[in-house]
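To start, the structure itself, in structure tokens.
With one protein chain withheld, the remaining protein chains of the complex are depicted in position.
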Amino acid sequence: MMVGTKIRVHKDMPKLKNPVFVEGLPGVGNVGRIAAGYLAEQLEAKEFAELFSPHFLPFVLLHQSSAVHVLKNEFYYWKAKKKSQRDLVILIGDSQSVDPIGHYEIVETVLDFLEKLGVKEIITIAGLNVGKLERKPKVIGAVSEREIVKKYKNYGIDFQAGSKVGTIVGASGLFLGLGRYRGMKGLCLLGETSGFPIIPDPRSAEVVLKALTKILNIKIDMSKLQDKVKEMENFMKKIEKVQQRAIKQLLVQQMRKPKAEKEDLKYIG
Amino acid sequence: MMVGTKIRVHKDMPKLKNPVFVEGLPGVGNVGRIAAGYLAEQLEAKEFAELFSPHFLPFVLLHQSSAVHVLKNEFYYWKAKKKSQRDLVILIGDSQSVDPIGHYEIVETVLDFLEKLGVKEIITIAGLNVGKLERKPKVIGAVSEREIVKKYKNYGIDFQAGSKVGTIVGASGLFLGLGRYRGMKGLCLLGETSGFPIIPDPRSAEVVLKALTKILNIKIDMSKLQDKVKEMENFMKKIEKVQQRAIKQLLVQQMRKPKAEKEDLKYIG
Amino acid sequence: MMVGTKIRVHKDMPKLKNPVFVEGLPGVGNVGRIAAGYLAEQLEAKEFAELFSPHFLPFVLLHQSSAVHVLKNEFYYWKAKKKSQRDLVILIGDSQSVDPIGHYEIVETVLDFLEKLGVKEIITIAGLNVGKLERKPKVIGAVSEREIVKKYKNYGIDFQAGSKVGTIVGASGLFLGLGRYRGMKGLCLLGETSGFPIIPDPRSAEVVLKALTKILNIKIDMSKLQDKVKEMENFMKKIEKVQQRAIKQLLVQQMRKPKAEKEDLKYIG
Partner (left out) sequence: MMVGTKIRVHKDMPKLKNPVFVEGLPGVGNVGRIAAGYLAEQLEAKEFAELFSPHFLPFVLLHQSSAVHVLKNEFYYWKAKKKSQRDLVILIGDSQSVDPIGHYEIVETVLDFLEKLGVKEIITIAGLNVGKLERKPKVIGAVSEREIVKKYKNYGIDFQAGSKVGTIVGASGLFLGLGRYRGMKGLCLLGETSGFPIIPDPRSAEVVLKALTKILNIKIDMSKLQDKVKEMENFMKKIEKVQQRAIKQLLVQQMRKPKAEKEDLKYIG
């Protein structure tokens, strides 16, 4: 048996009306993860599906309750409360692929799933490493097609700086680049951050969230973001360390240098 | 042709009644391998299937008889002798996956197989690196779901320390994390050990075995464990060295630096 | 879901008459990419299909317009204007596979596609690292079958030096080596270059283009090559840097050494 990435729906697929997909997975400054996670929490969005992948590291996380969970991504949905709003599908999670091929596999699997949900618009969130702490981080925009820029020009997003960025690595970029071939229009919101991946950057997440909620015509209470980020920071730092320790351990297991010895090799059942 | 992990049943599938699955594969201190192997031996459990995987290293082990065997895992079963006992399926073996993806492939393949055997409960055994030799190693517990803790609270298992562990790498963790989505309830017994993977830790294996046999309501003679471990230690040390030598060899083959030379390249059939 | 390389046809497959396939992907000195790209541009060849692969790095490139595109290869066709000419299928693109297996997957996927287009002749273009800047770079030829040499003996191609080369790495070689088993006759034109992959070598591209257009009985204006190469050089240097930065980032993400710490791991939704 060979295994690939798969999505497990808890019960039924939600019935959504022309939903917007919002993605925020771990990455530079954890900007996307913080922003999308806080949005899902404040909206009391409902988790309805999980994604598992052999391209996540092969370990489980141990909670304080002694229960474990395998690394995964989660899908939430939220239904619009007003006519001026849109239904949402939000993707957050523990990890992105740890190898290059896995990014493609995961993004294509999600795009298949989004097609079933009727998604035609995508907003991805990521951090942009500018090498230093910005007092007033900007939100830089990238789009799947040039015409889309117009649609988003009134939200304080900088569409000039994009070409200086050069590249968007991982899921946030691929959703735009590959979603386009399925007729999905995509926007990527890049929050400027100092670029230390281990340190969540709440300030960057906040400016991105402001632009995002403006676009989505949603109001959320921002006052708890700082607190939430502190909690999350603890968790994020640790998942990162745990992940590094795990990788180190895997490497050590494979690299430990044996002394050249020749001894009998007895086998016992 | 592309090949994946596969399980080969010797003859027929055993008919088991609501069996418990016990896993003990090589890992930190070889705690799981020692404990599960000794249990299978003392119970005179019967081997009924083998698992092969392209994610094990590509070599065979040479026995003293001059016969070889390819790296594999083996399934044993044991039928309950009393009403208070449960049928068992035990998994032991030479190796775990040597790459991250393989862990997922192997665990999912085994879980498919366990479903066919009617398994709904899983107990995995692993070592927990505490960085120093413990005189009295503890058994630390992790579970697939929070409620399961109650069930196992009377066996001297420490369910407080789990959250400090943070993570369980490899098969022992994944069986819990992934088995859960198939309705399997899982317990992982982690024996504290000094964390030198090359050195089997019989003391840690012993405390885990005591907890395990108590849970399973089974009595086994512990007096031969020390001897068995010595034999096994020999074997384990060597398989480890052989494995390292093999990896080194593979790396050397690929990394040797050629002098930049340009010579005719004649081809002879 | 597992994903492989795929080709997406924009609208309809072009109807071509016994077309010749010309391949020029990035590689040593970007000789192939420059030559084939310039040829497609001068001929005003039409793009009709794109190739995507999980074996390209997982990022998108950001254009000045703020639009992104995922790394890809593109197919162009051109219809012969005279009886002495042949229809062409031209393959250019951003990248080759970044892992060994991917080269086979991409080349086999393209060969399947070429069979549908009726291709029976292949000309691939690559740079040949001679370690120093040649004033008058030569064009060295390699063929899929010995008899083909005769056919191309009057175009100033050096068929003696080939055996000193020893090997052709990547797509340009595999198209010949694997295409042969599909009855396709192949020629590889290797332009001598100094071998700095980051620096496009227009002089080498030019001599190869001259041989190629002579073979194809096509006349193109060479006067803009120098300018085009300067533009392309900018782009190529940057895609290379971006690619290196991305790889570095992926490596750093995976390799960063955590301090060995043990702290509580709280999980927040």
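A, B and C label the chains in the order they appear, each numbered from 1.
Rule of thumb we're sticking to: contacts are C-beta pairs under 8 Å (C-beta built on N, C-alpha and C of every residue); 3 or more make two chains touch, one makes a residue touch a chain.
Because the structure is predicted, anything quoted here is derived from the model rather than measured.
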{"item": "Touching residue (missing chain; options C:98, C:133, C:199 or C:220)", "value": "C:98"}
{"item": "Contact partner of the left-out chain, one of C:139, C:168, C:184 or C:225", "value": "C:168"}
{"item": "Hidden partner chain, residues of subunit C it touches", "value": "2, 4-6, 41, 61-64, 97-98, 100-101, 103-105, 108-109, 112, 141-146, 148-149, 159, 162-163, 165-170, 173-174, 176-178, 181, 188, 197-198, 228, 231-232, 234-235, 238-242, 244-245, 247-248"}
{"item": "Interface residues of subunit B (partner: the chain not displayed)", "value": "1-3, 8, 52-55, 57-70, 98-99, 238, 242, 245-246, 249-250, 253-261, 263-269"}
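The rule is short, and it goes like this: only the chains that are shown with their structure count from here on.
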{"item": "Superposition of subunit A upon subunit B: rotation angle, C-alpha, nearest 5 degrees", "value": "90"}
{"item": "Distance between the centres, which are taken as Cα means, of subunit C and subunit B, whole angstrom", "value": "46"}
{"item": "Two or more partner chains touched - positions in subunit C", "value": "263-266"}
